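Not every chain of the complex is shown here; the ones you see sit where they belong.
Going in written order, the chains are labelled A, B and C, and every chain counts its residues from 1.
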Amino acid sequence: MTIDGKNPVLSLRNIHKSFGSIEVLHGINLEVAAGEVVALLGENGAGKSTLSNIISGTILPSSGEMTWLGAPYAPATPRDAIDAGVAMIHQELMLLPHLSIAENIFVGRYPMKAGRLDRGEMDRRAQAGLKRLGLEISPRRPVEGLSTASQQLIEIAKALTLNAKLLILDEPTAALGSEETKLLFEQIERLKSEGVGIIYISHRLEEIKQIADRIVVMRDGEKVQEFDTADVPIRTIVEAMVGRSMEQMFPPLARPEDSQVLKVSGLTSPTGRFRDVSFSVRKGEIFGIAGLVGAGRTELVRSIAGADPIQTGTVELNGKDITPKSPGQAIRNGIILVPEDRKLQGVILDHSIQENIAYSNFESVSKSGWMSNRRVKKFASENIRKFGVKGIGSQMANEMSGGNQQKIVIAKWLARNPDVVLLDEPTRGIDVGARSSIYELIHGLAAQGVAVVVVSSDLEEVLGVSNRIMVMAAGRQVGILDHSEANDVSVMELATA
Amino acid sequence: EGVGIKKIGLAVPNLQADFFNQIKLGVEGYAGKLGIEVIVVDAKNDTATQVSQVQDLLTQGIDAFIYIPAGAAAAAVPTRLARAEGIPVINVDREPEGAPGDTVIYGENVLSAYQVCDHIIGLAEGKGKMVVIHGQKGTTPEVQRFEGCKMAIDENPGVELVAQQWSQQWSPDEGFQIAQNMLQANPDISIIFGQADGLAMGAAKAVEVAGLADQIVVGGYDGDGAALESLVACDTPFIVTATQSTQAMGVLAVNSAIAVANDASVPARQIPNAVLTTCDDAAKFVEKHP
Amino acid sequence: MQSTEDTNSAMIKASSGLRGAFSFGGATGPLIGLILLCAFLSIATDSFLSFRNFLNILDQITVLGIMAVGMTFVILIAGIDLSVGSVLALSMMVLGFLNVEAELPMAISIGGALVASALVGVVAGLLITEFKVPPFIATLAMMSIARGLANMITNGSQIIGFPAWFNMGAIIRHGGVLTTTVAVMLVVFVVALLFQRYREGGRMLYAIGGNPEVARLAGINVKRATVLTYTACAALSGLAGVLLAARLDAVQPSSGVAYELDAIAAVVIGGTSLAGGTGGVGGTIIGVLIIGVLRNGLNLLSVSPFLQAVIIGLVIVLAVAAETFKHRNK
């Protein structure tokens, strides 16, 4: 069989996959040719990562066949796949923080000389690989402490040095800025020209047009549509993904009230990750914070929420100095944080949803320190309903899709009627469908008079939801733009200034 | 006095056993009078630790070595190390197999263990089920005390030895634990011999906890301070022991060290007696320990 | 939108994450094991199945039971406490010193013993929270220190001479049933179950064990809770020491060596994960009973102590591996 006259290097026949009694892939057929980029799109939980993991030997399919370069292919371990020439960059960062960058790139396939590790060669090759991605740092440096973006680039370098014939990239740009993304795309072009087949997964639909040759859309574990070109209107793709037509993504902005709720003055971090930041947010206002990755936004909002120490400066709430020393203090004052890393900071994955909700709401579910299971259940199910979470209270958090997990992280706080809500990358890795309901949540908060701060690396998102936008660069605030004067150009100019 | 010795090294297995503490006090007290310094090391029951400690004693230039082997095995190496330095080696309580010191000092284990067992068997009217809680397996006192007790058992065909177990450290904890286990399997026991007072008193407590105090008699060995006091009170199943001459053994050890250092002849074995002690005569040993 | 979600949630069994206070949710595997063990011993021996033997077992598990409750809390927050055996010894020696040597009243002496024990826990907790010493190491160090201190009180000797009524508390079975020591253990069990299930503080332990960063961001004072948990564990070990002193009618600084391993084994057999965040006191009680019944049964069967060690090792492995299989088949 051929695709556009090219021979497929990989073909999948009727792949099924079940976890326990739940089938998540229902007979997928897929083909990838040499030198083409296939974009694999779909909502959260559509099965993109699962399918990729099967191809890369990370997990085994329940049934179905694969052929690779014309021969039957059934990798039992990642090693089998790597040996066959199939490499994958996983959605989660897969790095070893204590080891050097070079060792991370060559883990499991160290260059050896006379029975011993050839460190010189390893460093040289690592350096060359990183340089192609624009990352000029010592390959001997440990990965620990590098920004998410740099780590993502190392992950990509790891895959690029594998000399694979098929490369699977599962959301490689989720943590990248536009500069890094550009360099990545150059490398993808180079690989294409060398005849490497690529499966590219992303929720950033604008990228797809730039890089993909074909588009495959999945929904609920099935392949629902294929486009033989990437020149498809985004709206059409989205409709294929969600299975219905999309209404307006961003709800209309409301006018905030005049009274100032949150006031941050001269805030400086002891680690120097942000310096001298001042701004204020009004009742019912949505205040966006934009910037390139590593600009210090995460540390800033964490400090306001009491999660990280503050060196100098004050946080005022309704005119009162409440500069917090612990998250507990901030929460009691009505400032809550929806953290950047949902899995590590937002929810306890192997606890139930109602437990997760209870942990943030002891006051509501207990009387003078005594809890009752009935109250926990009732309280949780009320909030689950109120915030449109798909699931029931007794379900474990790790059984939920990313989007619903994120809703829990937000919902678990809102019952407290906070004055200030800080959201850090509220839609990272979340599909379009779930995203719009999170935007609705955010607007709902503002409408209730909450002062909302949204940190986002997604430019379209900050522009779409914010009344005002503060831009940060290298730990400093470089300007605050009103909704009317903000557009992608004006923000990027500030961010890169 | 020109005793020819300035520093004595004393290696004990485990200071938590009162018996060794008594020996230590005996050695220190007498040596102190003679102006001799004593360095004590405690192996906490680990032979490997004891070998290291002996090396460290020798590094400190001791002139004589009083040595109580920590384990049943491994007894030979410290003697060899000290011999290599030409230092007198005095063994107390336990005889290292294969490499005895210049003299070995221990209590009259066989005879007095026979007396203790004979006493408790007599109180049980020469019949019934009996158990023995041994000390640390393979040590001189363990072997000899069983030998003595076995003689008494064999003389009384009505007595059946239904169980025996070995402890590691001769401690009350172990005595309690072991006796408790034995009582579970054999609730109709009437005689218990613990090879040291710690074991016996632990066993007596287990008997009381099991509510069997009026059916069982317990004999011990050593004449520990705590044991003698308990005999004076005489309100537990533990009713007899053999009081060892610990103070005398300490004095004897120091004197032997001096003698060997001065090339005087010392008998290969010195065996101070142990005295059968019951509720009636325990008070005098509380007054003054032999 | 997201119909997968709906299918998923429809299929979820009532696998609630909340554990009932007196249900042994999550510990059904161990419970079945315990029942099988009892059934086997009832058939294999004459003496196992009797009220008296049952009371004996209760007597024998008192110390382990109380220690294991404290250990459960520590393990729930993903910690570990190796010092419990030494703390027990320290508590005993302080008790003996205060009551027998210093001739203070028993109530004050017990208070002193508990305070001394709790202090060890406070220090361990502070080492862990303030100095970031891993729990394993902090409590390993406290294990050595507490043991040394226990020995230093009397220079290694035992102390006897408690008032007669003290030992009677471990011997006399009130109404033919409960000794005071067993009653204390039962009270500890009930209080711990209620605390774990119905008190905010109890639920916080689960949150901290599940993910300390999430707990901290939820406003829980993780450091304080951690120090309190180690303090409670140490105080409970101290209490176990007091009960052991009553039982032995004597105290000696070499008591409790390696008890920490028994306590940890009981907790893990009872289904609490060393990774923290799941399990609880209900399971631990079963774990303690399994160990107690097993030891008792092996004695009744006159199994040699050496073979007993082998069998107990096998049972520990079986209990934990069985849990794994259960989860795998789910």
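By definition in this document, a residue touches a chain if its C-beta (ideal position, glycine included) is under 8 Å from a C-beta of that chain, and two chains touch if they have at least 3 such contacts.
Bear in mind that the values here come from a model prediction, so they are computed numbers and not experimental data.
A.B. asks: Across the entire complex represented in this structure file, what number of copies corresponds to each chain label?
C.D. replies: A x1, B x1, C x2
Everything below uses one rule, namely that only the chains that are shown with their structure count from here on.
A.B. asks: Looking at chain pairs A-C and B-C, which one is connected by more C-beta pairs in contact?
C.D. replies: More contacting C-beta pairs are found at A-C.
A.B. asks: Please tell me the distance, in whole Å, between the geometric centres of subunit A and subunit B computed from their C-alpha atoms.
C.D. replies: About 72 Å separates the centre of subunit A from that of subunit B.
A.B. asks: How many Å are there between the centre of subunit A and the centre of subunit C, using C-alpha atoms for each centre?
C.D. replies: Result: the chain centres lie 42 Å from each other.
A.B. asks: What whole-number Å value describes the gap between the mean CA coordinates of subunit B and subunit C?
C.D. replies: About 35 Å separates the centre of subunit B from that of subunit C.
A.B. asks: Give me the residues of subunit A that touch two or more other chains.
C.D. replies: none
A.B. asks: Where in subunit B do residues touch at least two different other chains?
C.D. replies: none
A.B. asks: Over in the complex, which subunit A residues touch subunit C? Could you list them?
C.D. replies: 20-22, 24, 43-46, 220-221, 242-244, 305, 307, 326-328, 330-332, 337, 339, 344-352, 354-355, 358-360, 362, 366, 369-373, 376, 390-392, 394-396, 399-401, 403-404, 412, 433-434
A.B. asks: Given the complex with subunit A, which residues does subunit C contribute to the contact?
C.D. replies: 1-9, 11-12, 14-18, 20, 197-201, 203-204, 206-207, 210-211, 213-221, 277-278, 330
A.B. asks: Taking the touch rule as given, give the residues of subunit B at its contact with subunit C in the complex, in rising order.
C.D. replies: Subunit B residues touching subunit C: 15-16, 18, 21, 42, 163, 165, 169, 171-173, 176, 180-182, 184-185, 187, 198, 201-202, 205, 208-211, 225-226, 229-230.
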